[in-house]
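What follows is a set of notes on a single structure, which appears directly below.
Note that one protein chain is taken out, while the other chains of the complex remain in position.
The block that comes next holds chain A.
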Amino acid sequence: MLPRAFRGTARLFSTERLAYPFSSKITTPDPPYESPPESLYHGKGLMEHLHKTLPTPEKQELLATLFSHKHPDRIRPGSVLRVKMEHAPTSFAGVLLAVRRRGVDTSFVLRNIVEGTGVEMQFFANSPHLKEIKVIRDHTGKRGGRSVRRAKLYYLRNSPEKMTAFASGVTD
């Protein structure tokens, strides 16, 4: 039992906050590499492990915000996006028709009318060649877009007038 004077001072003397309590400039090395558990080598929990480790941290953030189901900033079908890529064409803009959420394999389809011909492009979110996704017009009527009541807007392929209502004047 500690003497009465020292009863409340246990936290002050604790060394849990700093590894080296007498100086804050001392940094600890990274924790040693822990090899994956034995069960992973036998295939248990393999896909879960891949979902966590395969995408880079930036892409994981992208997946958690733009492509999640409930995040307030998620992209919704009917909004107009502009995508910047490394390969040609470096920039493509279009109406978001569909989001296919499959973890690492998440992809989305943009549709635009270019020189009189409809063009659809499906982009994979975790591709390192995909540099930036920017929302030009939101799907709700408040920020200048139309509201939709579907998750997949494939009906836009057959109605050019609705297409122009969504994406009038959007160029790459």
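In this section, a residue touches a chain if its C-beta (ideal position, glycine included) is under 8 Å from a C-beta of that chain, and two chains touch if they have at least 3 such contacts; residues count from 1.
Just so it is clear, contacts and distances are computed from a predicted model.
> Out of "Trafficking protein particle complex subunit", "Vang-like protein", "Large ribosomal subunit protein uL14m" or "AP-2 complex subunit alpha", which one is the UniProt protein name for the chain not included here?
The UniProt record for the chain left out of view names it "Large ribosomal subunit protein uL14m".
> Just to verify: which one of A:26, A:40, A:54 or A:114 makes contact with the chain not shown?
Counting the whole complex, the residue in contact with the absent chain is A:114.
> Using the touch rule from the top, list residues of chain A that touch the missing partner.
85-89, 92, 114-124, 127-129, 157
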